[in-house]
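Of the protein chains in this complex, all but one are displayed in their positions.
Up next, chain A:
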C-alpha cells in the first residue's frame, strides 16, 4: 500500500460529493471549524456540507452565513436532521458527555434514512464504556452504516512511518517500550475559559480517556499488537488548580478538580510479550529537560523514537528518529537499495545509482523524519477524510473493484481497521480502546494486574 503517492489517483469523482451533516459545527473558533471544516474545504470535490444541527437555529444560520456554506440547511431538531434525506454522512463533534444522547438519537431517527452511510464521531465515542458498547451495538445492526471514530493519530505521517519501519523489520524484534505523555490542562494550572466538564471525573473526559487513550491506541497501531495484561495506578495529587488569565498568567484564584493528574501504566503486549511502561503527567508545569511526548521503542536491531513538544500525539507535529538496519527481514518488496521505498512507493522504477563505498548492508542507518510545515491539527483529520473518500469512491480497502456510490451493500462495510494501513478506525476500534481504558480504571481501583487479552473480540 502506498497512501503517499496520489498524483494519479482521481480525487474529483464523476459522481456527486459525499454530503455531510454536522452536529456541533459553530462558526469561528470552534474545534470543528478549525479542523474538520478546513479539511473539507481542501476536499471540496469529495465532500460538501449540506446540513448543520445546533440547539438553536440561529447559531446554525449564523455559521452558514459566516462560513458561506452555500449548500447547507440549518436544523434545530436532531430528529429532522437525522431524517434529512440529503445527508450521506453525519459528523458528530460535541462534548463527549453529550455523545451518547446525540449519537443514540441520530441512530434512532435515521433508521429509515437509507442515504445515510457514514457516521463519524470524535474520540471518545462516549463517556463510559457501557454507553459506548450500547452505541456500538445499535450501529452494528445497521447493515449499510459505516462508522468512523476520529482516532486521527493513526493517520499521522510519523505514526505511519514508524509502523512501516517496524513492520519491515528495520529494528528487528521489539524488546521494550517506554512512553511519556502530558494531558495539558490537568496540572497545577487551568486556562480561565476551559470548560468545567473536562475536570469533572463524572464527565468521562480526562487525562486517561483522552490523551492516554489516543497515545496508547497509536502505540498498539504502530506495533500491531493489543495488550495481554496491564496494571495502572492513578493519582490525584492536585485537587485544586490555579486559574490562568487570558494571557496565560497565573491568577490567585483556585478551582477544584476531581479528574486525575497522573497515570502510571504498564503492560505486556500480546505479540512477543513486550513490556511497555508509561508515565502520563497531568499538565503544567511542562517538563523542562525532556520532551513532553516520547514514544521510545527498543528493538533487537535498532531503535525508534517519536518525540513531540506538546503531549498530544494525535494533533502534534512530531519528529521521528530511527537508528537501525535499512533492510528489515520481511521487506524484500518494500525497500530498494536506497531505503526510500516507503516514501516513493513500490511500483517506482527508480534505479539506485552509484554503489556506495565504505558502507555495508549491516551498517546501521540513521533516519530523521520531520515535516517542517506539516499542520498536524488539520492534516491528520484531513487524512481520515481522504481515506473515507478513497473507500467511498474507489472501493473497500484491499478490494480492487471500484464501485459506484449508490451500491453500498452490507458486505462492503468493514468492522474495524485494526492494524491495517488502509481504511480508517471505526466504532469497533473505539470500543476496544474504551475497554482498555475501563481496564485501566479497574486495575487502579482493584489494585490488580488485569488480563485484557479478550477485549478485541
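Heads up, the rule we're going with is that a contact is a pair of C-beta atoms (placed from the backbone, for glycine too) under 8 Å apart; a residue touches a chain by one contact, two chains touch by 3 or more; residues count from 1.
What we mean here is this: contacts and distances are computed from a predicted model.
The chain that is not shown carries the UniProt protein name "Galactokinase", picked from "Galactosylgalactosylxylosylprotein 3-beta-glucuronosyltransferase", "Translin-associated protein X", "EKC/KEOPS complex subunit LAGE3-like" or "Galactokinase".
The residue from A:187, A:379 or A:425 that touches the chain not shown here is A:379.
Per the touch definition above, the residue from A:38, A:138 or A:456 contacting the chain not shown is A:38. Taking the whole complex into account, chain A touches the unshown chain at residues 3-12, 38, 41-45, 67-68, 70, 157, 319, 321-323, 326, 338-340, 343-345, 348-354, 356-359, 363-375, 378-379, 382-383.
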